[in-house]
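A single protein chain has been omitted from the complex, and every remaining protein chain is retained in its original position.
Moving on, here comes chain A:
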Amino acid sequence: MAFSRRGLLAAAAAAPLLMRVEDALAQGIQPKRGGTLNSIVNPEPPVLHVGVNNQAPTLIVGGKIFQGLLRYDAKLNPMPELAKRWEVSPDGLEYTFHLQENVKFHDGQPMTADDVVFSIMKFHMEVSPRARGVFARIKEGVAVNPTTAKFTLSAPFEPFLLMFDVTVSAIVPKHLFDGQDYRQAPAVSKPIGTGPFRFVEWQRGNFIRLERFADYWKPGQPYLDAIIYRVVPDSQSRRLALESGQVQLTQSNDIEPFDVPQMRARPNLEVRTEGWEYFGPLMWMEFNHRVKPLDDVRVRRALTMAVNRDFIAQRLWFGIGKPATGPFHSATRFYDGTAKSAAFNVEEAKKLLDAAGLKPNGQGVRFAIKHMSLPYGEVFTRLGEFLRQSFRQVGVELQLESVDVGTWAQRTAAWEFDTTINYLYQYGDPTLGVERSYVSTNIKKILFSNVAGYSNPKVDELFTQGRDSADPKVRQTAFSAVQKILVEEAPLLWLLEMSFPSIYDKKLQNVITSGSGIHACFDDVFLA
């Protein structure tokens, strides 16, 4: 892997520098009460209820209103949130959570183990496709006493403890949902959680206003009086709002990657790219294996060799994120760094295409395929153009198609594409976030399934082994083997381990303190 010097510098600048309240105290920065944080939300979420809607903006704003049982550090170790401690039985079947005392919902009702059991066993089972896939394995969930909840699995499931972040299974008030249609209950448009900030006002198209919850269970916290999320739809206007100090924090896709270097250069702004480890977003080029010659492994390997992934990371994303090495994000558990997809090599790529019987015609073109650009902003258009250029070097013509979000979602789900770009969260564990893209049982006409149509019985078997074993060693063996097979067969063209810049005024403290970064509840954030 050929890192440029600039790349190394960018990587060093992005090294995790997690600072918690204790660290800040050690450095002599006393948390200060008061102040309003102005930030940006983009795109505007349709509703703010985490669970009913799981779009990134909903999770970022909703993450201040709601909390989960646990949160996670950058290495994905669980840390206490609404659960102050937890035990797992030696057979890996029983999970017992001991809850914090004196936790109240924003309507003044106490939060108890009943709410926890309701949230996990009923609410998220009903509304969240991702949660129900895992929570369906729970045989029984009971509230042992008001501060203890116990879940018994029908079979061991090693990644179970990763499922309790606010972004997956926020604890919701049972008394406001039980017996109603969860998606249409009044509490969806007026969200009530246990978080440090309560929902106050939402002028659509304008701003969302959250205010300090006085009865928050951590005494003296949160430090901020209010958080205001302004809706600013244009990326250049967002940049101006940040530069002029009208907002003190931007996150996620707010600032385009090509604007980030200028933000780094400003002395009053801090740019951080960590805080996405829990999600592990991996971006790839989707091949439709039903389209010839993409069914030929030699062609897919050749196309992999034709693309310089370092260039994408450094020149298109300006060092935000890292070149992908294979099907696993390097923050995902059981990542095997020895399994690497074919390196950038134009000459080898041409030889492979020759071997596949695809000779160039008079214009030097071996074959043409279409590419549906991902309609998520300017940078993906640039990526499409770069890929077209890269493929042209090996004699493959990539014809770009522009579509809007609705068309992209519909055509990708219906397998109506040759190639496209997609990125998926891996959620820290291959069983939770990687398996779905490769196993043949998940070849479905639904987004985020195996829409490529890749199928290999050995891969299916290894993913099943990894899923069903309670032993991390067995899982590592299975997942290492599967990574080796996948990088050889190149079912997809992995491009980038994505990250997103959190940019904020240096006066703002404790912004990124966990593996889920900007989604944290901000009860320890303060303006110095």
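Please note the rule applied: contacts are C-beta pairs under 8 Å (C-beta built on N, C-alpha and C of every residue); 3 or more make two chains touch, one makes a residue touch a chain; residues count from 1.
Just so we're on the same page, contacts and distances are computed from a predicted model.
Trainee: What name does the UniProt record list for the absent chain among "Sulfate adenylyltransferase subunit 2", "ABC transporter permease", "Histidine kinase-like protein" or "OmpA/MotB domain protein"?
Mentor: In UniProt, the chain that is not shown appears as "ABC transporter permease".
Trainee: Determine which one of A:102, A:145 or A:189 touches the chain that has been left out.
Mentor: Of the listed residues, the one touching the omitted chain is A:189.
Trainee: From the listed residues A:230, A:340 or A:370, report the one that touches the chain absent from this view.
Mentor: Within the whole complex, the residue contacting the unshown chain is A:230.
Trainee: Would you indicate which residue among A:43, A:261 or A:472 is in contact with the undisplayed chain?
Mentor: Looking across A:43, A:261 or A:472, the contact with the absent chain belongs to A:43.
Trainee: Using the touch rule from the top, list residues of chain A that touch the missing partner.
Mentor: Residues of chain A in contact with the hidden chain: 36, 38, 43-44, 46-47, 53-56, 128-130, 132-133, 183-184, 188-189, 203-207, 209, 226, 228, 230-234, 236-237, 240-241, 243-244, 246, 404-413, 424-425, 444, 446-449.
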